[in-house]
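Moving on to chain A:
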Amino acid sequence: MTDTVLRVENLFKSFGALRATNDVSLDLRAGEIHALIGPNGAGKSTLIQQITGHLASDSGRVFLMEEDLAGIGPAGRARRGLGRTFQISSLAMEHTVLQNAVLGALGRRGHAMSFFKPVMKDVALLEAAHSALDQVGLAQHGAVRTADLSHGQRRQLEVAVALTLRPKVFLMDEPMAGLGLEGAQQMIGLLTELRNSAPILLIEHDMDAVFALADRISVLVYGEVIATGTPDEIRVNPEIRRAYLGDDVPL
Partner candidate 1 sequence: MNLRNAALAASMALIAATAQADVKVGMITTLSGGGAGLGIDVRDGFMLAVKQAGRDDLEVVIEDDQRKPDVAVQLADKMIQSEKVDVLTGIIWSNLAMAVVPAATAQGKFYLSPNAGPSPLAGKGCHPNYFNVAWQNDNLHEAAGAYATDSGFKNSFVLAPNYPAGKDALTGYKRFFKGELAGELYTKLGQTDYAAEIAQIRASGADSVFFFLPGGMGISFLKQYAASGVDLPLVGPAFSFDQGVLQAVGDAAMGVKNTSQWNKDIDNAANAAFVESFQAEYGRLPSLYASQGFDTANLLISAMDKADVADADAFRAALKAAEFDSVRGDFSFGDNHHPIQTIYVREVIKEGDVFTNKIIATGLSDHVDAYGAECKM
Partner candidate 2 sequence: MTPLLFIEQLLNGLQFGVMLFLMSAGLTLVFGVMGLINLAHGSLYMIGAFAAAAVAAATGSFILALMASLAAAALAGALIELTIIRRLYDRDHLDQVLATFALILIFSEGTRWLFGSFPLFLDVPAALAGPVTLPGGIEYPTYRLTIIVIGFLVAAGMFALINRTRIGIRIRAGEADREMIAALGVDIAKLYTFVFALGAALAGFAGALVGAIQSVQVGMGEPVLILAFVVIVIGGIGSIKGAFVGALLVGLTDTMGRFLLPQVFALFMEPSAAVSIGSALASMLIYILMAGVLVMRPRGLYGVS
Partner candidate 3 sequence: MSRETYLNIATLAVLAGVPLWAWMADEPFTITLATRAVIFALAGVGLNLALGLGGLVSLGHAAFFGIGGYAMGILASHAQSYTPLIEVPFVIEGTKSMIVIWLVAILASALAALAIGVLSLRTSGVYFIMITLAFGQMIYYFAISWPAYGGEDGLSIYLRNDFPGVNTLMPMQFFGLCFAILCLVLVGMNLLQKSAFGLALSAARQNETRVLSVGMEPYKLRLVAFVISGAITGLAGALFADLNRFVSPTMLSWQMSGEIMIFIIIGGVGRLFGPVIGAMIFILLEHVLGGLSEFWHVYLGALLLGIVLFAKGGVIGALAGREKAHD
């Protein structure tokens, strides 16, 4: 277990009577893509929010490189190496693409308490930002206002911002949602590259992508992990076919 980067133990979260996550445990190992699948409302996004600290857990613990993250807020967790992308793009829309990337690089630096030095002339920050934009294929779009980007480009920018943080873990919430076929292909290529710098916990509805990319898959139903395994194991697991895919659905 020495190569475990992120470990989640017995997470619970209820909203009133609704149990969004119910005793969830899973881990993420170096170099892997671990996909989290499940029907709508299974608690996938809630789980991500709990891991990043945006939502407080009712109980359970999260470890990053064996450090217990209890009591640390979302900003602190990001500084410790949790890089995430959002289900719905979450960017500073009035800023340019480059500014959003620089913001990420600034986060990597750890503070923004510099008041008089022009940030867009800071070579170290710009380098990090450009290289991230380069990696996701947005190098040409640095000067564009984020609000003017296409949907797919915003997804790419999300990834780029996460990249600038040089995180220890990527948490990606449906990075391919709403992308066309071509966009999805590009994103798959990008994620394949990224797994080398840090493992990815991936929520995705696109089953083709999941089964093509993931090293392991966990299935979340009604807030519970009903199975974890390789794509092949999951494909043949009868319980999953019954509970999630439905018996009559051929794969």
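Keep this in mind: a contact is a pair of C-beta atoms (placed from the backbone, for glycine too) under 8 Å apart; a residue touches a chain by one contact, two chains touch by 3 or more; residues count from 1.
A word on the picks: all candidates are chains of the complex that A comes from, given by their letters.
Remember, predicted model here, so these are calculated numbers, not experimental data.
Chemist: Which numbered chain among 1, 2 or 3 touches chain A in this complex, counting any copy?
Modeler: Among 1, 2 or 3, only candidate 3 touches chain A here.
Chemist: Quick check: in the complex, which residue numbers of chain A touch candidate 3?
Modeler: 52, 54, 73-76, 78-79, 83-84, 86, 90-96, 99-100, 102-104, 106-108, 110-120, 122, 125, 143, 145, 161, 164-165
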